[in-house]
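For reference, the structure I am asking about is given below.
For this view, one protein chain was removed and the others were kept in their places.
On to subunit A.
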Amino acid sequence: MADYERRNNGYRGGGGGRKRRYRDDEDFDRRPQRRRYEEPLFVQVRRQLLTIAESVCSAFPHPTARHCLNTNARCATSQAARRVEDDIMRIAQSVAENSEDPDMRDTFVNISLDLVLEQPMKIPFVAATSLVVYNLKAELGVEILKKAGEALQKHIDSGSWREVKLLLRFLGGLQPLFEGNGVFALLEELFNRAVDLQTTSSEDLLGLELVKIILFTIPYVMASPATGFESQALALLEKTDIIASTPHALVDLVNTFGPQEHQDAAGPSLISLLQGQLQTEAEQGWELKCLPRPWKGVQEIEKDDQEPGQNPFEPVNKIAFPDITVPTSVPHGARPLFPEIYLSVYANQDIDTVPPTSNVASSLLRDALVDTINLLDFNRVAVAKYLIDVDCYFTPYIFVKRATPFDRMRDLAGEALAWKPEDVAVDAVFSQLFQLPTPEHKLVYYHSLLTECCKIAPAAIAPSLGRAIRFLYNSLETMDVELSARFLDWFTHHLSNFGFTWKWSEWIDDLELPTVHPKMAFISGALDKECRLSFAQRIKGTLPEPYLPLIPDIKEDEAPGFKYLSELTPYAKEGQELMQLIRKKASDEEIQPVIAAIEEQAQGLGVEDPKVPSTDALMTSICYVGSKSLSHILSCIERNKDRLLSIGAVSETARRQIIASVMEYWAGQPGVAIDIIDKLLNYTILTPTSVVEWALSDSMAAGTVLAKSYIFEMISATVGKVTNRMRQIVAARIQPGLYEPQLSVLEETLERERAAMQSLFKFIEDSVVSVAAGSNDGLMERGDGSGDLPEDDLIRQWGRRWLRAFRRKLAVEEAFITGALANATQVGTVAPSQPEAPVPGEGPDGDVHVPDADGQ
């Protein structure tokens, strides 16, 4: 990319050189002149609206601020911070004065609502602008209200609850405009629906979601210029209490910490927290210190046809709240709902750098930040900038200056309560990265977002990440095992973007811990992952000496050795022969005799399953011949596909030997082994059951295998393949327009696969439950057999943590299937007697096409 850029700006600066040779003597500039034209006013207003409240003159200039400087000449020249209040007035005036320009009207209405739906932190400012516009030009205000109402109706009808929440927030900010109770009437209606849903089912989550929307709307109404709604707010709060404060049955399932491991750390549900916080606010007269009030400090506007002294935010003529119908049967949205937990990685510090859960700011800031993060996943650079600018969008004095060091916070602690903006922002990203069962976007999005934040403001963000890492590292023993895997993945990916620098020295003492200790498991896992993203020699160079033994020399072998080269290995001669044959792509007829020779020998030696040693020789040879790269091994597998496929048909033990051989060959680089096994699953050379059995039965090693991060990775990936395929079958089953006989065919497939999935989970459950209970045979035989060794406790803990994670996975899948099938066409439904339309996805033979299990 660099070369393109250079080509463009190198010419004038004399940097390029080559082109100048024949242009040197021309003393006039022939470059096309940039066209000069006055930018239409609506374009200016568009930009002003889009960048509303973005302070470019903050105390902390950063590289991306440049584009703001370019777009806003006012700001480029003056160093004094612009007041957002003035911006609001200016935008509103431009809009009102040019309201006959259709482009201007469109810009104002559309951009305002786009911002509401995409950049929630700006809603109070957009709402304030709309208020002023209404006062200056009522018909424009009516127009935006009409459009907001239509959008709200549409999102209610489709069950897009986040959008509903944001539009209600916007309308809540316009509360002074409305006759009567305004937004409260709609909130009451939503509450009634929530009650219906809750009374119908104790497991209901949609009703909780509606209550959450109500609770998140109230503070924005109370922070609007409207006054006198305290009693309505309080009445509503009293009603929501019973729903919001009752813990949901699934809360424990999505908790960051297993309640069994760490009772105190079990996080409260988001909604119960918010309920309590709002009650406190109600008692304190709705101070809502964190929410911006961009109308304070603006008193008068001059306008010819209005009397001076008119408050621009106080409408003279009120209007009715948009007409919204909430359907009696409220639709579930596309996104499955789960209870949400409030997690802060800065919770246990001796000084609060983020609002404590007793403060309503913790919920309000988090909510707005999380929505911003999840709505704008298509531009992580922009999100990173908004996160770093978080102090622009809330009451400024609730934050300390950007990049204030943690130690300095200690000195400030005595003064007015204020939080560290970087911590607040980063905390919100972590809350998503560690969201159970799954966050909205792929985990790597949150990785790249943190990377981006760190790139934009390294001095401010890096220390915050450091403290987060320490918190997570110290919570490893109690954290959900899936989350420790996510932590490992993020940590190593993050370091790979910053030269693999980390203060490893501070964990040196932990190297004394047993290998099955969660901290040791994390360290080993992290070094392995770092090596996968880089290479062993490089990683060794970043580590203090005591860590070096953790990266064994075999990691540096790009191509591990071939065990049959040693005469001590049984079947050495045949193994070598086999490898040579595979290397020269010999035919099946040439290979078969060697395989037979091994099996014959094995039989003579009394080996129970002679297919096992022959499979070992075959698979090890394939690994060795294909060791140069993933492509090499893949083509090698491809060539021997039929032979490998036939193994499983004959012997399950031999099938598992394929896994054992791959894992053994790539013992130093388990990442490569996992990739190969993944591909073997795609070829159906391996089955998911074989992988799980190999790991949790053959290799259980008294439960110690559960501490290996790559095993968790492998099992998760395998289970993921199965559940993914299951979801595709469900999707095929519920597609509209499906009739008999396809319905029965699909139903049968679905039932069969569902049973297979359940038995896979059952196997994991049974294997792990015995470890958790300490009744695993191997575990009993460890050491003195008492089960009282210090490690035994740790192993049992791993068992409990695995159990929890896989029980959750099963529960989530079952909930998905049940939910999806609720409205599926009944088996037995015959097509209406019309000319038959071809059913999508159906082959001519009546088979229904189900895409291969892929993706994650």
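In this text, a contact is a pair of C-beta atoms (placed from the backbone, for glycine too) under 8 Å apart; a residue touches a chain by one contact, two chains touch by 3 or more; residues count from 1.
Throughout what follows, contacts and distances are computed from a predicted model.
Engineer: Looking only at the UniProt record of the hidden chain, which name from "Pyruvate dehydrogenase E1 component subunit alpha", "dolichyl-diphosphooligosaccharide--protein glycotransferase", "Nuclear cap-binding protein subunit 2" or "Large ribosomal subunit protein uL24m" is the right one?
Structural biologist: According to UniProt, the chain not displayed is called "Nuclear cap-binding protein subunit 2".
Engineer: Going by the contact rule already stated, which one of A:Ala53, A:Leu197, A:Ile341 or A:Val672 would touch the omitted chain in the full complex?
Structural biologist: A:Val672
Engineer: So which of A:Thr217, A:Thr451 or A:Gln742 would be touching the chain we can't see?
Structural biologist: Of all options in A:Thr217, A:Thr451 or A:Gln742, contact with the hidden chain holds for A:Thr451.
Engineer: Among A:Lys442, A:Lys503 or A:Lys762, exactly one should touch the missing chain; which is it?
Structural biologist: A:Lys442
Engineer: With the full complex in mind, choose from A:Lys137, A:Arg366, A:Arg402 or A:His493 the residue touching the hidden chain.
Structural biologist: Final answer for the missing-chain contact: A:His493.
Engineer: Considering the whole complex, which of A:Leu113, A:Leu140, A:Leu550 or A:Val662 touches the chain not shown?
Structural biologist: The single option touching the absent chain is A:Leu113.
Engineer: On subunit A, what residues meet the omitted chain?
Structural biologist: So the residues of subunit A touching the missing chain come out as 1-4, 50, 111, 113-115, 117-119, 151, 154, 160, 163, 375-382, 441-445, 447-448, 451, 489, 493, 496-497, 499, 532-535, 629-631, 669, 671-672, 675, 678, 852, 854-856.
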